[in-house]
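Just dropping this structure here.
The chains shown are only part of the set, and none of them has been moved.
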Amino acid sequence: MTTPPFETRDPGFAARVRASFARQAAMDTLGATLERVEPGRVHIALPFSMRLTQQHGFLHAGMVATALDSACGYAGSTLMPADAGVLTIEFKINLLAPAQGVRFRMEGLVIKPGRTIVVTEGRALAIDAQGREKLVATMGATLMTVTGRDDVRH
Amino acid sequence: MTTPPFETRDPGFAARVRASFARQAAMDTLGATLERVEPGRVHIALPFSMRLTQQHGFLHAGMVATALDSACGYAGSTLMPADAGVLTIEFKINLLAPAQGVRFRMEGLVIKPGRTIVVTEGRALAIDAQGREKLVATMGATLMTVTGRDDVRH
């Protein structure tokens, strides 16, 4: 995916995203960590864990989606005002191959940064013991910028 | 959602689905349990847990998706032959309201049972302390029936 260079409206976007990520208990449950936080782009690292598998021993599609949704949501968040919150309106995920690997990289990227609606794309890469990467899922996620609500911030 | 009456091709479908669910480590991580297993319809119960939340304290959209995807996948599985495996090709989820509640019911329903492709719909209901239900998410999931692969069974 190629991207235009994005400009943030909040110079403190990276610290804001990292603080919010730290409050996502679901990321801790997954064992996920923030890898890259740039304007319009966020990568999340996820080690394989048996606790996250479906019945065939692959990563559960929903767990792939959980990490990808956070990657997409925070990619959008990097471009939002400092006091805005981000909500996922909807996402779609295509599972291209079994999510097998020793670790995964979930990439979120802004495609269209609107004032209210932000459209993002995500890609899940499985990485094997030799470091080889394989695309296992793609996501399209639509976000809404929320302002003026105390229960939805950052 | 209204549904046609579905006929299973495997009289042992309920035991098969329950055994497969028990092998989904992700469901154990979520604290999810199987509630209803009928031809073409599966309900999964999920208690609220702080471990599954996003930054505002709501259930993470991906965790909602994880339980809904299993509900949809097993709804499809009830109609499949005994030796078939089920894979999710894609799903889309719309988040209608914050996933707040003391517990949740994830409903999966077959809309179109094809030989290879099975189309399902899911609904996530949040239930508050008074037992009131609220629709918080809808899913559309497309499944594939897989036969003859030892690594993808049930």
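In this document, chain identifiers A and B correspond to the written order of the chains, with residue numbering beginning at 1 in each.
Note that in this section a contact is a pair of C-beta atoms (placed from the backbone, for glycine too) under 8 Å apart; a residue touches a chain by one contact, two chains touch by 3 or more.
As the structure is a computational prediction, the values presented were derived from the model and not from experiment.
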The full assembly in this file, of which 2 identical chains are displayed, is built from a number of copies equal to 4
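The rule is short, and it goes like this: only the chains that are shown with their structure count from here on.
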So, in whole Å, the Cα centroid of chain A is separated from that of chain B by 23
Chain B partner contacts - residues on chain A that touch it in the complex: 20-21, 23-26, 28-29, 50-56, 60-63, 65-70, 85, 87-95, 98, 151-154
